[in-house]
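Read the structure below first, then the notes.
All protein chains but one are shown in place.
Chain IDs A, B and C follow the sequence of writing; residue 1 opens each chain.
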Amino acid sequence: MRKKIKVGIIGAGRIGVIHATNIVKNFSDIEVKSIADIYADKIRDWAIGLGIKHVYDDYRSILADSEIDAVIICSPTNTHSQITIEAAQAGKHIFCEKPIDYDVDRIHAALNAVAQAGIKFQVGFNRRFDHNFKKVRELIQSGAIGDVQILKVTSRDPAPPPIEYVKVSGGMFLDMTIHDFDMVRYLTGSEVVEVYANAGVLVNPSIGEAGDVDTALISLKFKNGAIGMIDNCRQAVYGYDQRVEVLGTKGSIAVSNDTPTTVVVSTNDGVLSDKPKFFFLERYMESFAAEMAEFFGSIVNDTDTKVSGIDGLKPVLIGLAAKKSYEDGKPVKLEE
Amino acid sequence: MRKKIKVGIIGAGRIGVIHATNIVKNFSDIEVKSIADIYADKIRDWAIGLGIKHVYDDYRSILADSEIDAVIICSPTNTHSQITIEAAQAGKHIFCEKPIDYDVDRIHAALNAVAQAGIKFQVGFNRRFDHNFKKVRELIQSGAIGDVQILKVTSRDPAPPPIEYVKVSGGMFLDMTIHDFDMVRYLTGSEVVEVYANAGVLVNPSIGEAGDVDTALISLKFKNGAIGMIDNCRQAVYGYDQRVEVLGTKGSIAVSNDTPTTVVVSTNDGVLSDKPKFFFLERYMESFAAEMAEFFGSIVNDTDTKVSGIDGLKPVLIGLAAKKSYEDGKPVKLEE
Amino acid sequence: MRKKIKVGIIGAGRIGVIHATNIVKNFSDIEVKSIADIYADKIRDWAIGLGIKHVYDDYRSILADSEIDAVIICSPTNTHSQITIEAAQAGKHIFCEKPIDYDVDRIHAALNAVAQAGIKFQVGFNRRFDHNFKKVRELIQSGAIGDVQILKVTSRDPAPPPIEYVKVSGGMFLDMTIHDFDMVRYLTGSEVVEVYANAGVLVNPSIGEAGDVDTALISLKFKNGAIGMIDNCRQAVYGYDQRVEVLGTKGSIAVSNDTPTTVVVSTNDGVLSDKPKFFFLERYMESFAAEMAEFFGSIVNDTDTKVSGIDGLKPVLIGLAAKKSYEDGKPVKLEE
Partner (left out) sequence: MRKKIKVGIIGAGRIGVIHATNIVKNFSDIEVKSIADIYADKIRDWAIGLGIKHVYDDYRSILADSEIDAVIICSPTNTHSQITIEAAQAGKHIFCEKPIDYDVDRIHAALNAVAQAGIKFQVGFNRRFDHNFKKVRELIQSGAIGDVQILKVTSRDPAPPPIEYVKVSGGMFLDMTIHDFDMVRYLTGSEVVEVYANAGVLVNPSIGEAGDVDTALISLKFKNGAIGMIDNCRQAVYGYDQRVEVLGTKGSIAVSNDTPTTVVVSTNDGVLSDKPKFFFLERYMESFAAEMAEFFGSIVNDTDTKVSGIDGLKPVLIGLAAKKSYEDGKPVKLEE
């Protein structure tokens, strides 16, 4: 019987809890040995109940444990690159939540450390593992619709985050659209070469006062000649709207929203069906387990991860370009 | 240039008006020369405005006109068989609204007269010419789903007819289900050999007091071994529900309702789409023109009509069997 | 901290494995202490790997363990009633897979034992816990569509079972339709008072030679006046077809199939979307966990289970009546 992979989780906020629970429930050959959080006391009971042996307040305790094979970095964004560097130097495989950082130099530093250590590194773009989007990618790659001409991503949240979050998040293009920037690269298999952000404050003036936008249509040009568009809004009152459309020379592909049920009620008032699944926890829960399966598989089989360091870097570059495009009011080219 | 076919319309009630208008608008090589109605005075202005030359109060004036090639019988049901006999004897081609009669002997008498006269005879089962159902039949006949195993017809009216109508209509199985009995023969291409009617009064007790039912599930056995079910209700508050499902050995076919628009509105309350088209005028208007095209085509090209006298007889036989089944509480076999 | 409920699983065939895995993964406060199967050796490694402490070849070893609070009976159908009686006498709460038995007397004996022991008893009609059907029931009970008039259940398997299974299963009405007989009671909240089974051998003649049917439309009358229909086929080549439609005085409800993805591909050949989820494992997996949650909840909170012994008995009675109706070719009334 193969030795169990031993994992340490760094950061026990919402996404850290999701990953910990997922691994314990669904991966019988992975052991979550330890977890670290600056509020260790608050999570201790939960962690012990889940069967996690060690609860630290300093992630360095995990890195110092020679039994630990891999770490899952779920701490605040501004700590990702530093922890990545230290974990790489400690020889741990790394799963790092997105984004690696908002600072391009720090991302490069982290990726250099990863390269030197020769460890596995995967970024948490979980939507690549969603059943719908994965099938779109497979269909495109199989040639089912020929060459991609137009790609459109709709990605709207059910409600805006607190203003306090908006002020520190890096802005909508970096905290929200970053998933979509990854998605367009994943689906087209091509790099973005130009961005034009048409955006505004149409949900809540406070978001504008905080220096951000809340609604955007982002026009994209891809290296392979295709063109694309991302549609974002901080608030879609009918729910979390996550769709994709692709037009190719031989056909088109469309993904609509998942819904809680398929129930349709017809009355004199009309024909009523379900709103989309509420938010990312409902919509993407399975993808969180799937990305972990991929990560552990790459360790066990010594294969490349499906979301590399470059895949972590590029969406940040596109996001920064989108921000500049919005500020300057004109398209911005991305350098090679 | 071919001589125009000259047509006389007998009966200017709702369906007579539909046929007259359809022909005038859509058939430039057909002339509606005359129309007869016992309330001739009430329709004269309308008929003249439509370009119809003669308005009679006695249909025999039409039959006596040697220029008339064909008649469209839209008078009350209890006059259909008699007028058919006289029109056949006068050598006119006949389009007769459904049903030919509720009395089987009188239907046979009418069909005998038709046979002896050698004229074209078509019954007004317009739904055979509906775009959706026609395609289902074509798919079945093409072998797209293999051999038919199960056929289900849903046919519900938006609201019940007046009680006065219920009292004289012959009952739901004969005034409403008769269209569905035709549909199952048309779609399967097989005869019904047994009927079991599971029915009740679930819409309006007055309908029960008038001796009729308003809701039914009618179980069918076909000569080719397939089984079927017709679902009827006098009242579907969300609108006119006209659907079909077929299961075959190689697949299934389903037809859903036509709607006025494809508009979908998503709000916090849910996802709302259109109800079905309101009633038979909205839903089947094109089929009324299509059945006329078929009738005139069979005259011009001397071909068989697509809805023969037998096609007019059989649904009445099934309807009478359904009625008996409901009254006796057990299945009724149809004689060959 | 509340003491963990200790569970023993009896029978480690397909459904036993599903329940064991579900409980271990999803119920941190339930312990699967032991499992029994006549082929204990074949399941030992799997069971130990799952953390189950004891693997027996005789279920009586579980019943004899005073620490065991509840048993999950997943053994062959012909052992259900006997094990139920013994487990009840041993004071264990019981979750019993459907059907309790095919013999009505033996069902009564089992239910008597349950009543005398005063333990919780739940039957494995998992579809009651399906997200779609549960919502239909809630909507009906809330009055959203008024009084139920027509209920239609479509329930078709993707492929027929082996002929060997057909020979011993009790027939399609008892091995397959039994779920649908439960569903119609669950959805209408009313008892079936009459059954008429219109059925045939339209999939595979060998099924007929084995004395069974493979295709059926089962007509139902309910105590509250509603009428219903169940549509069954052993083979729907496009997949597992699990749908429901309800017509009420104020509207209708329809449930369509769940699909693996929402991807739609449009090409010159047409618009192609996903087939239904493959079979019951894919379609109903979540409901297996949900029914367990319900069972354990009823133990912890000392409430009635959601699927009682009567709920286990009634569908067998309806199934036997359906069988008789098919054999006699006429409707069969159910006695009160």
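Just so it is clear, contacts are C-beta pairs under 8 Å (C-beta built on N, C-alpha and C of every residue); 3 or more make two chains touch, one makes a residue touch a chain.
Just so we're clear, the structure is a prediction, and the values are computed from it rather than from any experiment.
Enquirer: Out of A:216, A:289 or A:307, which residue would touch the omitted chain in the full complex?
Expert: A:216
Enquirer: May I ask which residue of B:257, B:298 or B:325 touches the chain that does not appear here?
Expert: Spelled out, the listed residue whose C-beta touches the missing chain is B:257.
Enquirer: Given that one chain is not shown, which residue among A:123, A:236, A:292 or A:320 touches it?
Expert: Going through A:123, A:236, A:292 or A:320 one by one, A:236 is the residue touching the chain not shown.
Enquirer: Quick one: say which of C:85, C:178, C:197 or C:237 touches the chain that got left out.
Expert: Residue touching the absent chain, from the options given: C:237.
Enquirer: Could you list which residues of chain C touch the chain missing from the display?
Expert: Considering the whole complex, chain C reaches the absent chain at 237-239, 266-275.
Enquirer: By the contact definition given up top, give the residues of chain B that touch the hidden chain.
Expert: Missing-chain contacts on chain B: residues 25-26, 28, 49-50, 131-132, 135-136, 139, 144-145, 250-258, 260-268.
Enquirer: So that we can see where the missing chain sits, which residues of chain A does it touch?
Expert: 147, 149-150, 152, 156, 196, 198-200, 202-203, 215-217, 219-221, 225-229, 231, 233, 235-238, 241, 247, 249-252, 329-331
Criterion: only the chains that are shown with their structure count from here on.
Enquirer: Per-chain Cα mean versus the mean over all protein Cα atoms: which chain has them closest together?
Expert: C
Enquirer: Rounded to a whole Å, what is the gap between the Cα centroids of chain A and chain C?
Expert: 39
Enquirer: So the centre of each chain is just the mean of its C-alpha atoms; given that, what is the distance between chain A and chain B in Å?
Expert: Result: the chain centres lie 58 Å from each other.
Enquirer: Find every residue in chain B that makes contact with two or more other chains and list them.
Expert: Those would be 237-238.
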